[in-house]
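One protein chain is absent from this view; the other protein chains keep their places.
Note that the chains are named A and B in the order they appear, and that numbering of residues resets to 1 at the start of each chain.
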Amino acid sequence: MSTAKTFRVLPGFGPTLGYTLAYLSLLVLIPLAAVFLKTAELTFAEFWNVVTAPRVVASYKLSFGMSLLAAAINAVFGLMLAWALVRYSFPGKKLIDALVDLPFALPTAVAGIALTALYAKNGWIGQFLEPLGIQVAFKPLGVLVALVFIGLPFVVRTVQPILEDLDTELEEAATSLGAQRWQAFRHVILPIVFPALLTGFALAFARAVGEYGSVIFIAGNIPMVSEITPLMIITKLEQYDYTGATAIATVMLILSFTLLLLINGLQAWTAKRTGRDR
Amino acid sequence: MAGATTLRLGAAQAIGQTRFEARAATRETALVKWLILGTALTFFAVFLLMPLIAVFVEALRKGWETYASALVDPDALSALRLTLLAAAIALPLNLVFGVCAAWAIAKFEFRGKHFLITLIDLPFSVSPVIAGLIYVLVFGAQGWFGPWLAEHDVKIIFAVPGIVLATVFVTFPFIARELIPLMQAQGKEEEEAAVVLGANGLQTFWHVTLPNVKWGLLYGVILTNARAMGEFGAVSVVSGHIRGETNTLPLHVEILYNEYQFAAAFAVASLLALLALVTLGIKTWIEHRAAHAQHDLHEGQP
């Protein structure tokens, strides 16, 4: 009995996988490893001093706090927007549906200067907030506005397909069993949408933490008040403090990887709950 | 029964209702509906629509003449050239990579596949500032290859190659990400059928796989292009901001803005906003085409 020669029916596995791995390693993995290797040049005490300097800590608080808040705001309003786009018919719906992706497509610097123009003291929106004693531009609130802008599509685009797939029969069943409209939403729809909503929240948060372009124009970048963490890296780089910049980058990268794992887990959960593949 | 439902839904679509509005159990009261719709649309208008309009209004604030002169400024033109160049290099590189990765991942089984997909997604979760920083660490004056590069008089950081590298990094996953789920969903029966009929690898890809994924591929390409032309953070770190040399359009916007040339800054920004709108337009058109194809597929079954 001879052992049959094994071969793959479709060709090209070796070359394509090889190229994929090589390209990935050269452009992404090895350069990213540089961050950790550079950081390893520091002693732990040095590292700790850099990443817990008061100005840096203030930037974490601002970046993380505002990112969480922005993601939460997007979760609420993004769900409403997705709901309206799926469930209601109104004029201009197609246009609005298309424009939801604007923050993906619009260069961040453009978004940054546009938002600043809107929320400055004499801007379209800022002039109405000024008399109320609310200042947005060049304050932490400005950071929040920019982060809401860039995070919105993440929530809408993860929730929307799930809402679209919902079978009308589910709600009809709930109604026939005596559920009020709100109860049907709370007990039938929300549990189905929830994993996707959480995924959208996490994606918006992850993007917000690392965001740079749209924030720096409106933030004002006042030390201890409105400096975001990515800006701290730039500031260190401009002072030729490469190890300092790298140390802060390490902290951010570890957070990003944790979030990435979390999001992957969430997406697997969504897929399992809704029977969709990603 | 099923026939009746279809009829009813058909009628609902004819008068512009969604299937949810056509049924009593999935409708909200008018008050609730208008509350939700009103809130959602206000939110949309304030956070998305107004910034977009602001760009164009601010750009034209000082009239068409200022607008035009900001665009034909030599520095603006050289920034435009560099932006186009970076995109023109990054796009084919990531296209080849995306197709290779999708082919290996979607058509074959191997260990560690999910981990590989996660790694491909990695650049999405890295802050653009860090994307720039990593190339400074590798190729910068203080970096791994810094001394060697200086010796051989090769400039990567604060020069065009650095800008291209940063652009490739931030647009790395787009095409692969569009193609992988699409090609996985297609399965491999059609490819197997082609091979049984005697097609070789390239013939199979060209005649069978590609036509099935062309819309997804195009979508990935325009997303990559939009992001490549608009990237700010990563490019800002590696560029060095040398006017007329290492400035891309978004960096040029920043410089003009910081010099209080607001009208000029917004004029250049409006060019980029236009690019974004065209991208969204093409995207919507592709989705329409893809949905149409899908519809045909289901329609045909008697």
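Some observations on this one:
Going forward, a contact is a pair of C-beta atoms (placed from the backbone, for glycine too) under 8 Å apart; a residue touches a chain by one contact, two chains touch by 3 or more.
The criterion applied here is as follows: contacts and distances are computed from a predicted model.
The listed choices are "Fe-S cluster assembly protein SufD", "3-oxoacyl-[acyl-carrier-protein] reductase", "1,2-phenylacetyl-CoA epoxidase subunit B" or "Sulfate ABC transporter ATPase"; the UniProt protein name belonging to the chain that is not shown reads "Sulfate ABC transporter ATPase".
Considering the complete complex, the chain that is not shown touches A, B. From the options B:21, B:75 or B:192, the residue with contact to the unseen chain in the full assembly is B:192. Checked against the hidden chain, the listed residues B:208, B:221, B:238 or B:253 yield one contact partner: B:208. Looking at chain A, the residues touching the absent chain are 1-7, 9. Residues 189-190, 192-200, 203, 207-208, 211-212, 296-302 of chain B touch the missing chain (whole complex, contact as defined above).
Keep in mind that, in the parts below, only the chains that are shown with their structure count from here on.
Residue ranges of chain A in contact with chain B, taken from their complex: 8-13, 15-17, 19-21, 23-24, 27-32, 34-35, 38, 77, 80-81, 83-84, 86-90, 94, 96-111, 113-115, 117-118, 124-125, 145, 148-149, 152, 168, 171-172, 174-176, 181, 184, 206, 209-213, 217, 230-231, 233-234, 237, 240, 242, 245-246, 249, 252-253, 256-257, 259-261, 263-264, 277-278.
Touching chain A in their complex are the following residues of chain B: 16-21, 23-26, 28-29, 32-33, 36-37, 39-41, 43-44, 46-52, 54-55, 58, 96-97, 100-101, 103-105, 107-108, 110, 116, 118-123, 125-130, 133-138, 140, 142-144, 165, 168-169, 172, 181, 184-185, 188, 191-192, 195, 200-201, 204-205, 223, 226, 229-233, 236-237, 249-251, 253-254, 257, 262, 265-266, 269, 272-273, 275-277, 279-281, 283-284.
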